[in-house]
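Removed from the display is one protein chain of the complex; every other protein chain stays in position.
We just call them A and B in the order they show up, numbering each chain from 1.
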Amino acid sequence: QSSVTVFGVIDLAARSVDNGASQYQLAGSGLNSSRLGFRGTEDLGGGLKANFWIEGAINADDGNATGQTWQRRSTIGLQGGFGEVRFGRQKNPTGLTWEQLDVFGDTGMAASGRLHQLFSVPTGGAYSSFSRSSNSISYDSPTGTGFFGTAFVAAGEGAVGNKYIGGRVGYRAGDLLAVFSYGETQVTPSIDAKLITFGATYDLKAVKLFGMYSTTDVGAADQKNLLIGASVPLGATTLRASFHKADGGGSISNREAKQFSLGAQYDLSRRTALYTTYSKIDNSNTALTVATGSTLRSGDGSSGYEFGIRHSF
Amino acid sequence: QSSVTVFGVIDLAARSVDNGASQYQLAGSGLNSSRLGFRGTEDLGGGLKANFWIEGAINADDGNATGQTWQRRSTIGLQGGFGEVRFGRQKNPTGLTWEQLDVFGDTGMAASGRLHQLFSVPTGGAYSSFSRSSNSISYDSPTGTGFFGTAFVAAGEGAVGNKYIGGRVGYRAGDLLAVFSYGETQVTPSIDAKLITFGATYDLKAVKLFGMYSTTDVGAADQKNLLIGASVPLGATTLRASFHKADGGGSISNREAKQFSLGAQYDLSRRTALYTTYSKIDNSNTALTVATGSTLRSGDGSSGYEFGIRHSF
Partner (left out) sequence: QSSVTVFGVIDLAARSVDNGASQYQLAGSGLNSSRLGFRGTEDLGGGLKANFWIEGAINADDGNATGQTWQRRSTIGLQGGFGEVRFGRQKNPTGLTWEQLDVFGDTGMAASGRLHQLFSVPTGGAYSSFSRSSNSISYDSPTGTGFFGTAFVAAGEGAVGNKYIGGRVGYRAGDLLAVFSYGETQVTPSIDAKLITFGATYDLKAVKLFGMYSTTDVGAADQKNLLIGASVPLGATTLRASFHKADGGGSISNREAKQFSLGAQYDLSRRTALYTTYSKIDNSNTALTVATGSTLRSGDGSSGYEFGIRHSF
């Protein structure tokens, strides 16, 4: 009767971070996000399937001091020839696009997400629907090659920052993936954050190329991001590099940040990998850092490196 | 060696609620309570079994922001020809009886539980042992047809609201289930809440009837509840309706509330169902609502409807 799959990732890295002052850390999720989840599919006949998926983050360095929650994903869906309709909490089109177009998967010390918010959230505002949304209803077109699309809406339920309306269209064929996404998040009752992201990946076998451009508009502030990356497979080893540039506009036109990252992954098996990552951020006058840690003086740079091991089950 | 069953329910519904002001929501547990659990049984020989069961609630709409706990049930029991003795946290006889005699299972927008507390808890008091009790020891008579009974005690451990002493006796045969339960919960060190509940369900095949009557006595306040319900199976579809009336007495004789609910469930399989529910509460002068949401002005009515999907694993 029970048909549940237990799955997860444990990923830990020994890390040095220099945000003005240097600190050694043991840190989670350097290559992939550590997680524990339960998922399953029931075949309902006639091509129809019911899916469920609950997945929570684990801070394996300290045993997840905040308690197990399913905030990475908790969904129930109906899937058929028409595509899939899902209810619940999940990555929204904006978050999914960032993850796919970043050679580091928007994860770890080199995650591109750190440069996605040069602006300050207005007084009284929140910005919690950045990459995942609670209370969402989504429609995904059928999977396969060729064009695909997602429509996505998340109820605000009276809380600033929770509302999200968005979607994306893409094209997948052979070595190419191209995506365009749009998302609107409510920052205050009167100000929306509007995010346009587009880009592509192209796999030349000897090297896989990643490119992404995004614009964010939040009241009087706006910013433009350009991210380029590449990965090179060498047997069991994969090398990765990326460069990310964020330029403020409007009321934050004096803000700018650049991030440069290098990584190497060595696969002991399909499930277990050793890796090392180096990343460096230069800020004009906002305090973005490659990882949490020491307080950073405004305008200072930040850098760090880590050696880790990832196991998925 | 390991003999654990992972089980659960994910149940999410798109919902509209009008508690004075209207709001759209994605909400969990419209048909059954969303949960994740682990349970198992070990055969010890000679008819003796050891049972364990841990089960926690999931708020699948936002990924359970408060963290996974096993507050729905966490028990260890020894079971044999004598019945079963259990230690831990579990539904107490009062809660079990409400669940069995409500055609909506005391769950979702139509849950009868919303009319079970017209009274205000006295200053310095708590009322946490309403339907589940921590620190409990229970004895259940052997399962089967005919008479059955439960004796139940939960240690207060110095905390107001935790203590519970109760039990129930019932009769199950063919299409009939009849139950009488008594429970005492400590509200303040000097005031007990005393709850008597009795009723029956009778399955006429074309329709199943539900009836429940309860009296609650809390210091100077008391209330009487009458709940009637019916379910009608039509192939894969089940229709449900209930009417619930709560009358205050003593110091709250001016309080009264009525709830009327309608529901339909369509089974895609034994495990997956689509459903819709409508419910409406009229209050004389207390602010009971069909679901959490907007603040309700005292005496106002509340109504809502939802469309959901439930999958159990």
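Throughout what follows, a contact is a pair of C-beta atoms (placed from the backbone, for glycine too) under 8 Å apart; a residue touches a chain by one contact, two chains touch by 3 or more.
The model shown is predicted, which means the values in this text are computed figures rather than measured ones.
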Option from B:Ser16, B:Gln68 or B:Ser141 whose C-beta touches the chain left out:
B:Gln68
Candidates A:Lys49, A:Arg172, A:Lys224 or A:His311 - the one touching the absent chain
A:His311
Across the whole complex, list the residues on chain B that are touched by the chain not included here.
2-4, 6, 38, 40, 42, 44, 48, 50, 52, 54, 56, 66-76, 78, 87-89, 134-137, 154-155, 157-158
With the missing chain put back, which residues of chain A would touch it? List them for me.
5-8, 10-14, 23-26, 36, 58-69, 268-269, 271-272, 293-294, 308-311, 313
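Keep this in mind: only the chains that are shown with their structure count from here on.
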Using mean C-alpha positions as chain centres, tell me how far chain A is from chain B in Å, no decimals.
39
